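In this view, the complex is presented without one of its protein chains, the others remaining in place.
Our next item is chain A:
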Amino acid sequence: MSFRGTTGAAAGATAAAGAVARGRRAPRGLRERRARTGWRYTAPALIVVGAVTVFPVVYSIVISFARVRPTYDGLRVEEWTLANYTTMFASQAWLDALVFTVGYTLVTVAVELVLGIAVAVLLERLEVARGWLLALLLIPWSLITVVSAQLWGYLYNATYGAVTWFFGLFLSEPPVILGTPAPAITGMAVADIWKTTPFVAVIVLAGLVRVPRERYEAAEVDGAGAWTAFRHVVLPALRPVIAVAVLFRVLQAFGIFDLPFVLTQGGPGTATQSLAVLGHKSLFQDLDFGMGAAVSSATGVLVLGCCLLFLRLFRSQVDENAEGGRNAEGAA
C-alpha cells in the first residue's frame, strides 16, 4: 500500500504545485471552463452508449409487464400484467436456470481467480520465454467463443473425441461427457476456464509488476515464508486488480450464452441451460416475448444488484481510484 501511497503523495505534491500556478490566474473560471470542455468531450460517447443500451433496457422492462402479441409491425401490447413474472417465478425451468447460472458463475470464477493468480505469479518469476508464454496465453483469450465451443465439442465427442479416448484408457468404458449432466457441466466449465483464465492472469500480472520485488523479498529475508510474504505483502497490494478481474468475470459468466448454445445447446435436458440461453429460447424459439423480456429483465436486475453489492464491498478500492483521479486532475 505504501507504494501507492508514495505515488499518491507525489501526485499530491504536483497537485499543490498546479494549485499554486492556478492561484495566480483565475482559478474558478478556469476550473469551470475545463469542466465544460470535459462534458463536451464525454457527451458523444455518453449519447451513443445511452441511446443503444439504456433505452433497450427500459423498453425490455416495460415489455416484461405486458401481455404482448407479435404482429407484422412490431409487438402489440394486449394488456398490462404481472403474469410474466408470476409465470417465471413459478416455472421450474427458470429456477433451474437461475441455480445453474449462479452456481456455475461462483465455481468457475473462483477457479479462474486461483489459477489466474498462480499463472501471474509464475509469469512474473519466469526468466525464459516470458513474452512468448504470455502471447500464447493471449490466444485462447482472443479465440472466438463459438470456435472454442466447437473445439471442445470435438474433444468431448462420444465416439472420436480425444478427451473421451483419454478417459477411456482408465475407465472400463469411455464416458459420454456431454450426455450426462455432471460431466457436461464440468466439461463446459473446463472449456470456460481454459479460455478465460489468461484474462485474469494478465490483469493480475499488470498489478503484480507494480509491487516492488524488494518489498516481499525483504519480508522473506525478515524470516517470513514465501507464502506468508505473498499473503501479507503481495495479495493486499493486488486487491484492486483482483477486484476488477473478479467483477468482469462474474458478470460475464452470469450472462453466459455462446458456450452452452453451441457446446451443449443447454443440455443434456436443461442441465446447462443458463439464464441467457433460456431467455433466448423464450424470445426467439417460443416467440414468448413477455416471458422472454421478464427473464432478460430479471437477469439484468440481478446483474445490477451484483454490481452494486460489489461496489459496496470494494468501496475502498473505488474511492482510491477516484482519489487518484482528483490528485491527477490537479496536476493538469
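Note that a contact is a pair of C-beta atoms (placed from the backbone, for glycine too) under 8 Å apart; a residue touches a chain by one contact, two chains touch by 3 or more; residues count from 1.
Keep in mind that, in the parts below, contacts and distances are computed from a predicted model.
Student: Write down which listed name, "2-oxoglutarate oxidoreductase subunit KorA", "Lipid II isoglutaminyl synthase (glutamine-hydrolyzing) subunit MurT", "Monovalent cation/H(+) antiporter subunit G" or "Carbohydrate ABC transporter permease", is the UniProt protein name of the chain that is not shown.
Tutor: This omitted chain is identified in its UniProt record as "Carbohydrate ABC transporter permease".
Student: Determine which one of A:69, A:213 or A:231 touches the chain that has been left out.
Tutor: Answer from the full complex: A:213 touches the omitted chain.
Student: What residue numbers in chain A mark contact with the hidden partner chain?
Tutor: Against the missing chain, chain A presents residues 4, 7, 11, 14, 17-18, 21, 31, 34-35, 37-42, 44-46, 48-49, 51-57, 59-60, 63, 74-75, 119, 122-129, 131-155, 159-162, 165, 194, 198, 202, 205-207, 209-210, 213, 217, 220, 226, 247-248, 251-252, 254-255, 257-258, 261-262, 275-276, 279-280, 283-284, 289, 292-293, 296-297, 299-300, 303-304, 307, 311, 318, 321-322, 324-325, 328-332.
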